[in-house]
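Note that one protein chain is taken out, while the other chains of the complex remain in position.
The letters A, B and C name the chains in turn, as written, and every chain counts its residues from 1.
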Amino acid sequence: MAKAKRPQQAPQAPVSSSTLSETERRELLRYMVMAREFDAAMLRLYRQGKAFGGVYSQLGNEAVSVGTAYALDTKADVLFPMHRNIGSHFVFGQDLDTLMVNHLARKGSQMRGTDGTGHYADPAKRIYGNVSHLGAMIPVAAGFVLASKMRGESCVALTYIGDGGAQVGEVHEALNFAAVQRLPLILVIENNQYAYSTPSSLEFACERLSDRALGYGIDGVTIDGTDVELVLATTRKAVERARRGEGPTLIETVTMRMRGHAEHDDFAYVPKAMLEEWAAKDPVERYAERLIADGVMSTESVKQLREETLAHMIAAIDRAVELPWPDAEEAFRNVFMDEVAQ
Amino acid sequence: MAKAKRPQQAPQAPVSSSTLSETERRELLRYMVMAREFDAAMLRLYRQGKAFGGVYSQLGNEAVSVGTAYALDTKADVLFPMHRNIGSHFVFGQDLDTLMVNHLARKGSQMRGTDGTGHYADPAKRIYGNVSHLGAMIPVAAGFVLASKMRGESCVALTYIGDGGAQVGEVHEALNFAAVQRLPLILVIENNQYAYSTPSSLEFACERLSDRALGYGIDGVTIDGTDVELVLATTRKAVERARRGEGPTLIETVTMRMRGHAEHDDFAYVPKAMLEEWAAKDPVERYAERLIADGVMSTESVKQLREETLAHMIAAIDRAVELPWPDAEEAFRNVFMDEVAQ
Amino acid sequence: MIMTYLEAIADGLRVAMRNDERVFMIGEDIGTYGGAFKLTKGFLEEFGPQRIMDAPISESAIIGAAIGASLNGMRPVAEMQFIDFITNGFNQLVTVAGTTAYRWSLPVPMVVRGPSGGGVGGNPFHSRNPENWFVHATGLKVVCPAFPADAKGLMMSAIRDNDPVIYFEHKGLYRKIKEDVPEGEYYVPLGKARIVRPGKHVSVIAYGSAVHMALEAAATLEAEGLDVEVIDIRSLVPFDEATVLDSVRRTGRAVVAHEAVLTGGFGGEIVARISEKAFTFLDAPVVRVAAFDSPTPFAPTLERAVLPNAGGIADAVRRTAAF
Partner (left out) sequence: MIMTYLEAIADGLRVAMRNDERVFMIGEDIGTYGGAFKLTKGFLEEFGPQRIMDAPISESAIIGAAIGASLNGMRPVAEMQFIDFITNGFNQLVTVAGTTAYRWSLPVPMVVRGPSGGGVGGNPFHSRNPENWFVHATGLKVVCPAFPADAKGLMMSAIRDNDPVIYFEHKGLYRKIKEDVPEGEYYVPLGKARIVRPGKHVSVIAYGSAVHMALEAAATLEAEGLDVEVIDIRSLVPFDEATVLDSVRRTGRAVVAHEAVLTGGFGGEIVARISEKAFTFLDAPVVRVAAFDSPTPFAPTLERAVLPNAGGIADAVRRTAAF
């Protein structure tokens, strides 16, 4: 009865030479830059005092949301993003203005002002947003692909949970259910070291969160979440398994939450050294450098991409923030679908 | 990302020669016989049409409830039994008449008729019964020993869950919490192949339920649940770890539920061959034979033990079943403790 | 055809499943075993393991999967083996299912159903009547049938509805109540109360098992010259206020009865609506009859003591009539 040990995992070959096309690589960088600059633009809004509701930075998580979502067939699969997955929305083709008006809950929002941030659903884009209650959408994602499976359709669900949220009971129930039914569900545990102010050591006591896969009889792996190509390659394997009917995969991505839980949080509880260490592993900077080194992009084109993207983001935010709030009457509609139909 | 594999487990040395004293071995048999004959007596009651409420046989589980509970210090530790753990109640010194009156919810029951079966609590005996909602008492057991730990007291909690109940979200939350706080909690997963009519294959997809230990960073082991000395030895190690402050242990005991979920259930869904296979591994018969072979008991004394125990059980049941139901006024008391005090 | 309440529910489910491929069931022991109450006996054979899905003991996963499947074109019916275990899937219902139409304008056509209620020695964990939790959650429809035909018709409507419906079966009625039930497709609209016994002296407004208590009380009181009107609410959300108010405006006197515990229950809601909207018609205070505010105890002596019954309703009606 020795302390349970992790099974041997196939060593992760450092992705030295990329197997991706230049177009793919440029796209990956572009989506990551979009995520990064979305953050910058929202931060600007927050500092202007115009943001309303929480502003959850995803700084440091670009490679995870982009790399995972990029592995999917955005026309057939389905995305259940969490609060730091704005990159996934972009990969799924969400249009910037729609995103902003939803995010800021202005008139024209798909949620009619009933909610904001990334909580919206856009069935045409195959995106079903989260609710605040952590983990609550994982059983829902499982049920979504259960329906596809029943109809013989190929549809993989990609969803996420944090190192903190992974402790919610519903995560256990959903993963186990998906494992028993061999559902095409990919759960990415975004281990960014903190859950709000709570360090991982107070959230769980296992060495790797992917160690939980064994207890469900599914595949599990822990990877560096700052390496977008590794994230993509890992998720692609999970997608292939899912399509072959081999069931769910658990992918733990190790990153660092580089800002506070939300912008009101000064994250004084995070050791400075930790932030510095992870800053050196910045997923966007590093990937840009790599593409430059590989001759896929020039320094100049990267700079231009970033500047143009930021400008776009700011413009879209500025458009959205000037929109009026939805009409008060919206509040009294759609509690039930028969009211929607009326 | 190969399919996650179970870590190597130390091979379980077949317990050929016992390290227990003759007294201990006789006691183990006696408690198992009590559990076995309690079942027989309850079955008789059921057939007489005098049982009221569910009658949950524990046939085949004697070695688990007795072997685990016997590893504890019944004066300092605490028992949170489940519905097939009547053997544990006996080990914790529960007196037969108290048990019966509680079980049958008659006048004088510690639960005043508000509930029956093994749901009672008897703080003096350090027994806190279960509720029907599977898994709900595991967080409670964790909190109980958390309190002891805060006061610097040594108190290990022993609790159980089934192969079905292990899928409840609260089990996950409780085990993880206990692991983080390194609480002296022993969770025995009684894998008896079925959850009501549902076979294990529809409850979970992992090979062993003890594989879940890894995901909490705690010790886990799967053992033959029909070998009482193995169960005892395994639990003793878990108790030692708990006392050393090394946290929870997960023990999966593999057995077979030899009757229906409750007596109304004809368990036609269980393959006959399976029952026959397990009947050959009967924990009580086998242990009796072993004690006879080792010269600890004689065939005659075993026979006598069984007959006397059954007679005792029947007598106690007959006494209890003749008791009146509690007075109706009890129904209106004790919803709140201030009413208790009045 | 004469059917028990249980058979009628099963029939409603069966017809819905035959008519609509999108309908499937998920729950614990509903397949091979045919359900703890044998309500789905024969379903596995007819519909196969994909549409009669035995799930792990994971109420959150069961309800959550139903939500997800309903968002993706299916019409799932999730069974709680006992409705009490809905507390383990509570978050899915109130947080996700009940808010989705409002937030996303998307249908969540699902039913959660299961045996509720006491009186059968179920103990505190197999006897709850928790319907008002869901009434007070927003976005969930709540149905409590009392008769076989209604049970079938409401089941079929619940499955066809585009919103999440929680359908409370009363286990004490399963085999006790029989009546003629229309065959094939049969729909009773959600949100319509039914006057099950017209009367002119006092209106008794009830649902679920309390309707039968009310009818028994009405029969007793008839001999005393009291003509009691009994209204079966049938559906708590939507609530048919008009039928209730109309009755009370005619009789001027009302008793409200349910098996759920008194305090914080749906009875309060009914009384509040009556006393706000039919105030000038009232000749007597509206009285509630409900369970004592405690868990439902196990021993029969105690359980009988806390649950409402026909005698209690008769007393309340007498007091109301005499006011």
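As a working rule, contacts are C-beta pairs under 8 Å (C-beta built on N, C-alpha and C of every residue); 3 or more make two chains touch, one makes a residue touch a chain.
Quick caveat, the model's predicted, so the values are computed rather than measured.
J.: Indicate each shown chain that the hidden chain touches within the full complex.
T.: Its contacts among the visible chains are A, B, C.
J.: Can you tell me which of C:145, C:295 or C:308 touches the chain that was removed from the display?
T.: Within the whole complex, the residue contacting the unshown chain is C:295.
J.: Of C:4, C:58, C:72 or C:88, which residue touches the hidden chain?
T.: Per the contact definition at the top, the residue touching the missing chain is C:88.
J.: Check each of B:55, B:79 or B:142 against the chain that is not shown and name the one that touches it.
T.: Per the contact definition at the top, the residue touching the missing chain is B:142.
J.: Provide the residue numbers of subunit B that touch the chain removed from this figure.
T.: 110-112, 114-115, 119-121, 123, 128, 131, 133, 136-148, 150-151, 169-170, 173-174, 176-177, 180, 334-341
J.: Take the complete complex as the reference. Which residues in subunit A touch the chain that isn't displayed?
T.: Within subunit A, the residues that touch the unshown chain are 52-53, 105-106, 109, 111-117, 119, 131-134, 164-165, 167-170, 195-198, 202-204, 265, 269, 325-332, 335.
J.: Touching the hidden chain in the full complex, which residues of subunit C are there? Just list them.
T.: So the residues of subunit C touching the unseen chain are 84, 87-88, 90-91, 94-95, 98-99, 102-103, 124-125, 130, 132-133, 135-139, 237, 239, 256, 260-261, 263-272, 275-277, 279, 282, 284-288, 293-295, 297.
To be clear about the criterion, only the chains that are shown with their structure count from here on.
J.: From the mean C-alpha coordinate of subunit B to that of subunit C, what's the distance rounded to whole Å?
T.: One centre to the other, that is 37 Å.
J.: Could you tell me the distance, in whole angstrom, between the mean C-alpha positions of subunit A and subunit B?
T.: Result: the chain centres lie 43 Å from each other.
J.: How many Å are there between the centre of subunit A and the centre of subunit C, using C-alpha atoms for each centre?
T.: Whole-Å distance between the two chain centres: 41.
J.: What are the residue numbers in subunit A that touch two or more other chains?
T.: Touching at least two other chains: 169-170, 173, 176-177, 180.
J.: Hunt down the residues of subunit C that sit against at least two other chains at once, touch-wise.
T.: Within subunit C, the residues that touch at least two other chains are 55-56, 58-61.
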